[in-house]
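Take a look at this one; I'll ask things after.
The complex appears here without one of its protein chains, the remainder shown in place.
Up next, subunit A:
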Amino acid sequence: MATSFTSSISMQPRFSQATTTRFSLQKPVPVFKTNLSFTLRPRSMPARLAISCAAKQETVEKVSEIVKKQLSLSQDQKVTAGTKFTDLGADSLDTVEIVMGLEEEFGITMAEERAKEIATVQQAAELIEELVLEKTA
């Protein structure tokens, strides 16, 4: 199972823009399931493989830092792109504080509806890059 997953990912060119290769990452898991021939369960999914072609690793790391800071997590706490905020114990007030922290860090403004839909580090990173691109365009 794992090998077929890996081979399908490696076909995605690393340099392609997020707009062309975002096959499922911004949508919740059920859509992801329909694209692939087997069921993925969060704890067995190598999240970092899944995200390498979307948001930059640098953005993901900055987001992780801010999340850890807001939730007062130790530096040892493993936070990857696929980590859900709720799995780290974030409630809705934490999420808006994280959003504010991200807005301050990246100099952007997120519309509340979109911000509240962010569930993972990956989703936050993608939205940030999208907004930063819009800003500099």
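Heads up, the rule we're going with is that a residue touches a chain if its C-beta (ideal position, glycine included) is under 8 Å from a C-beta of that chain, and two chains touch if they have at least 3 such contacts; residues count from 1.
The working rule: contacts and distances are computed from a predicted model.
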UniProt protein name of the chain not shown, from "Ribosomal RNA-processing protein 40", "Two-component response regulator 24", "Sodium/hydrogen exchanger" or "holo-[acyl-carrier-protein] synthase": "holo-[acyl-carrier-protein] synthase"
Residue among A:E58, A:D91 or A:E105 touching the omitted chain: A:D91
Interface with the unshown chain - residue positions in subunit A: 41-43, 69-70, 72, 77-78, 83-84, 87-89, 91-93, 96-97, 100-101, 112-113, 116-117
